[in-house]
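Of the protein chains in this complex, one is absent; all others appear in place.
Our next item is subunit A:
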Amino acid sequence: MTATSAPPSTRRTALRVASKDAVADGIVALTLVDPAGGRLPDWTPGSHIDLVLPTGEGRQYSLCGDRWDARTYRVAVRREEPQLGGRGGSSWVHDVLAVGDLVEVGGPRNHFHLHPAEDYLFIAGGIGITPLLPMVEAARRLGARWRLVCAGRTRASMPFLDELAELADSTAEQDDGERLVVVARDERERLDLEPLLGGLDARTRVYACGPAPLLDAVARHCPPGQLRTERFSAAEPPAPVRDAPFTVVLQRSGAQVEVARDVSVLEAVRSAGAAVLSSCREGTCGTCETGVLAGVPDHRDSVLDEAERERGDCMLLCVSRSRSDRLVLDL
């Protein structure tokens, strides 16, 4: 057979933790390298990788390092307390994972592409800076105008402010005020979206990442066509379009499986022998994204945008279902 690379959802490699540094209150940055010192797969701004926990579940972290260094990935992980909804991934990274360890990594994948524009407004809430940091670097290299607003509880809780300041300093002088604005709540500052987004130039594209309340507020102020966001938690999915069972065909293996009402497509294809990596099980992380070759998916995730849904050439197996009797998946 000719080379057929594994679908992204099943591609995994073991990388070594080369460094682990506290970069802000409750946030560590990991530098990952190939144990043999080789190049790592290429990525684009907005991409994330999955770190596979000892339990076999994956957790998504945005790549926030330097693409021009092909031999390292950098991710930043904030400690999420289990009682506040954390699911144990971040405490494993913080408390168990050590420099020198090998960790299984899936991806990289990109659900948060930076589209070309003359002018960008980036809005980060806390750890939400991670996917935006490489975007800022790209905007600088492209010679686009850019502004970045970083909001957080305290200055000390916001990572990479020094790197961002350097990026701002190395961007050519413009006449439209400060490139980097840091808003720390404990300094009695508040993020006022109205002046930021009211009267937004139609050419400006807004990229926002952070907690749901921030993104919801941004969405209320920003024309939808100009906004791209990445969410940490799921939007409430609508009811499935159909109740009746449907058939899923696995193109590569030829296997077929019937998907009953109370079974997810993910569970069904796993029972048919497809090794699909998944993580959040709620349609937010994109780990289980799989190509759709025929049939019409019923999208119920929080990852794909309208255009991507309309194209119907991929779906998130954990929550999405089928509108048609039959779905053919690239598995």
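Keep this in mind: a contact is a pair of C-beta atoms (placed from the backbone, for glycine too) under 8 Å apart; a residue touches a chain by one contact, two chains touch by 3 or more; residues count from 1.
FYI, contacts and distances are computed from a predicted model.
Note on the omitted subunit: UniProt lists it as "Cytochrome P450", one of the names in "Extracellular solute-binding protein", "Cytochrome P450", "Type I-D CRISPR-associated protein Cas7/Csc2" or "Na(+)/H(+) antiporter subunit D". Across A:Arg141, A:Arg220, A:Arg261 or A:Arg326, the residue that sits in touch with the chain not pictured is A:Arg141.
Of A:Asp119, A:Glu163, A:Glu282 or A:Asp330, it is A:Asp330 that touches the chain left out of the display.
The omitted chain makes contact with just one of the residues A:Val17, A:Leu114 or A:Val248: A:Leu114.
Although one chain is not shown, part of subunit A still touches it, namely residues 1-3, 39, 42, 44-45, 67-70, 110, 113-117, 138, 141-142, 205, 225, 291-294, 307, 311-313, 330.
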